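First up is the structure itself, then whatever we jot down about it.
Partial complex: the chains shown occupy the same locations as in the complete assembly.
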Amino acid sequence: MVGTNPHGQAAETAVAAASVPILELRGLEKRYGATHALKPADLTFARGEIHAIVGENGAGKSTLIKLLTGVITRTSGEVFWEGRPVALATPHEAIEFGINAVHQEVVLCRHLTVAANMFLGDEDVGFGLLRKGEMTRKAQSILDDLGFQLPAHVLLGDLTIGQQQLIATARASIRGTRFLIFDEPTAYLTRTEAAQLFALIRRLKERGVTIVYISHRLEEVFELSDRVSILRDGTLVGTRITAETNETELISLMINRSLEQIYHKEFFEAGDVLLETKNLSGPGFRDVSLSVRAGQIVGLYGLIGAGRSEFVLSLFGRHHKTGGSIFWQGKEVDIRSERQAMDLGIALAPESRRDQGLCINLPVGFNLNLPIFPHITMAGLVPFSADRQRADRQITDLQVKASGRGALVSSLSGGNQQKIVIGKWLNHGARLFIFDEPTVGVDVGTKAEIYRLLARLLAEGAGIILISSYLPEVYELADELHVFRQGEDVARHAYHAASHEEILSEAIGV
Amino acid sequence: MSTDTKSAAVVRKSSANWLFGLTLLGLLLAMCLVLSLTTKSFMTETNIMNLMRQGSMIAILAVGETFVIITTGIDLSVGAVVGFCTVIAAWLLTHDFSIFATVIITLGVGVAIGMFHGFGIVQMGLPPFIITLATLTSLRGIGLLVTNGATINIVNDTFTEFSRNDFVGLPNLFWMVILVGVPAYIFLHHSRYGRYVFAVGSNMEAARLSGVNVKLTVYLAYTLSSTCAAFVGLLLAARIGVGNAMQADGWELQAIASSVIGGTSLFGAVGSVHGPLIGAFILATINNGANLLNVNSFWQRIITGLLIILIVYFDQLRRRRG
Amino acid sequence: QAEDYTIPIIVKDTTSFYWQIVLAGARKAGADLGVNVPELGAQSEADINGQISIIENAVSSGANALVIAPTEFKALGKPIDEAAKSVPIIGIDSAADSKAFTSFLTTDNVQGGRIAADGLAAAIGAANDGKVEGDVALITNLPGAGSLEQRAQGFKEQLAAKYPGLKLVADKVGDGQATTALNIMTDLLTANPDLKGVFASNLIAAQGAGQAIAENKLGEKVALIGFDNDDKLVGFLKDGVIDALVVQDPYRMGYDGIKTALAAVKGEKVEPFVDTGANLVTTANMNEPRAQELLYPKVK
């Protein structure tokens, strides 16, 4: 074994168990056809450390994780587990070593119960039969132990996406007994849920579990990690000890330039009122009265499940209101379909890119142009040139990393997919833009671009409703901030008029 | 969420499931009630025995089909497998194989066909619809070739009497439903691989990432389906006393319809063993009742179609509400 | 030299035993006469379009003559007219709406239905001390198949004309499956406890109906008439489950069809119409040589 090992010397000297890194990568590489997703990387993970990985969208973070958990097979390179080369060809093999991951998109079975999901692939069996009651009890005690207040017997599909994410975490933590990877775990979590997660991660670290943590939120990286590695364009550009670096250095390593300011905010003269709701009620929200003016960003903050998405879906005609009224540029309207909302001049970039935002097995160009086919149709037909021009312009403007407008959306990284969700509305000529969690899974550089884009839309006379569960984002950007709690609009603040703490307590309701 | 409300939710959930099973059973019983009021002959012992015989073969097929549908697949070949296996069984019996050997070999043929489907889907990456459609076509051809387009007469009386006889007051055929249904129930609802069948149907990627052997599970589902079909082939050969490759034409659609009437979702991950069984007997009762009421054969088709729509519609409603 | 001749035979449905006997006769004729005989046929007796395509292909593949059993009277008329422009056509089994046939060797299916009615009446009479009365039923294997319609027509006409005591209480149409015929038969027996007789108008229907009667051990009580024959039905006939079979002479149709076609190709004069006949074979007469010849055709 040693003989075939080009780095044999390292393996030989690493006899003292404690000094052998738990996992070591040598020249690990992955290509998807022409895409070089991960260029040969050397990296070691020490026992019991929390190792953060940061990088732009499409930098190769998820690819690295998938390689380590046996989800995809590597193109070349070697992986050493406690000094011994391992194949890691299947998820099963990785689980056997005690390696597990919480993947970026929640991957669990909606039709099975929480307990069944937690023990999937590792069921308790007696006399050939499943011990269902036993497993439910165990799952419940694990959940209770972790402090997640979730029932173990309900169907997973009945939980919110954030709760599902927590179940995925709990599940990974009972399998990844040695090495646990989190790929953007907080993207769908509320603040309290995130706090629960951090507590869990620290506890696992105390137990000697090695943790890899991927996030676009740098403050989380600084809060949690011991070391941080930076990926850029598939290349591992460096590893830093977290205590010895700072946000500016990380950003410049990630995007190869410095970024003075992430939250790009411009102030415009408030124009005429575009949209106004009076005591609007609908499925999931009650009695919401607010107005949006041209040149203004109205922020909606709240915990996940507070009813903000439901509110904007009703504005967009996806659900029908049950009470109250909507005024569009002063005139009362009854919006009954998405098309009607679009014709009025409303655009909505929905919160779930996978379920609501994208046709992921269709090309990028198709997705970008889908909302505007009625505009570019001539005599019932879509002219090829208009189709191509508009798609190509969007791809260039948004710097979408794709092999062309013919590439399928499913081959893009998470963040680049998010750019398509937003980009498809920019050509539409709307006056009111609704962005529901527009920066979930988006890297800092792109976030800054998106914020610039908002400013550009405002400058052109549009109004914006911005929904975010990430308080700094709405706090820094919104001209007027509404706080939602359990379907109600419980507070309204002008720009920077209240502190983070005040807003949080309003959202939680203590 | 407190433990109390949690367990309350459990009770509600499982009683709803139970009620759903009941409601289908209720429908079946209501149909029986109406028929026993409108005809003299429905509630006679012979007719009930006939009904049990008539429903049982589709019922067994529907159980096998259900495994496949739960994995989001479909098995269009089951009717052809039945026909083909009547030929195999008849051929073996006329070539002096013992009944025992005949049963084992015929079931083995079923297993082989199922493995082939698994191979096509897992290894070759073919859509289940296509590979099973291809097998449908080819198997009928092979069966016809074996018999040279004719029927093989089965002269073994022990074999042919099996489908006719009763045991402890129930037709043997109905016992066969129980023989298949009980292990199938335990397998699907209480075994590890049964659960994997659901997991694969719900989210194949998640199942794979959890270390579930997805390929094996798919193989298993198709093999069970084909084996059930081969078993039905044996029963059919015994019942009609001949081997004929063109028999059981269209039974795949009846099996699928039974399964869906019994609450199986064609989008996968939803289904049971008892539902399809009840579904098959509902269809059998529709036909039996129509025959007893001497409804024109053409109206029978029309009514069957409409009832399928109605039953599945109300089932959807109930599930959406529940 | 006859070897150079190709005379395809086109049957209605290659998947049934009856047509296999026709093909066997044709094959034998081909071997005896040294003619090349492609055996063609549609996938089902109801598949009209399939048969039309086969005729088109046969003509364009350079046949010298065609022997055909038209699947539907009206529908095959035009295609046969069309084909007759290129080659002589010999019709067998059933007629078609065409005057272009060089020769016709057919059974009259309507007549077959009448014979079945006579057979049924005789069987019911024999079982009921000469009283020809009571409830009877008809089971048709498949809707939409021409010859089955004609048999049903002949059967019903004859009942109405000659046997006023026999009341047709059920006219059932199956879906081509023996099992369906079996289920229909058991339900008929349940719904009509006084049922005296049944006509199952083809091989598959008779197999299913016979099985139901055997299962319920009603061979004595219910008379069953089948149409066409195979080992299974002959077994039933022996056991008294089936009282009589209407038997045609498919082997001869196949054999003589090819023979006549060859004669026509060679320009010899051929008989324009030959009735190959339908015979009633009962349990009583089944051991006569002619019946034996019909019941056990030399298929292989």
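Just so it is clear, A, B and C label the chains in written order, and each chain counts residues from 1 on its own.
In this section, a residue touches a chain if its C-beta (ideal position, glycine included) is under 8 Å from a C-beta of that chain, and two chains touch if they have at least 3 such contacts.
Just so it is clear, the model here is predicted, and its values are computed rather than measured.
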item	value
Whole assembly, copy number of each distinct chain	A x1, B x2, C x1
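By definition in this document, only the chains that are shown with their structure count from here on.
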item	value
Topology of the chain contact graph, where touching chains are joined (line, ring, star, complete, other)	line
Most centrally placed chain, judged by C-alpha centres	B
Inter-chain centre distance, chain A versus chain B - centres from mean C-alpha coordinates, in Å	44
Chain A-chain C separation of Cα centroids, rounded to whole Å	71
Residues of chain B touching chain A in the complex	1, 6-7, 9-10, 13, 186, 190-192, 194-195, 198-199, 201-203, 205-213, 268-270
Interface residues, chain A side, partner chain B - complex	69, 71, 90-92, 95, 103, 107-112, 116-117, 120-123, 125, 128-130, 132, 149-151, 153-155
Footprint of chain C on chain B - complex, ascending	39, 41, 44, 46-47, 50, 53-54, 57, 144, 148-151, 153, 155, 164, 236, 239-242, 244-250, 287-288, 291-292, 294, 297-298
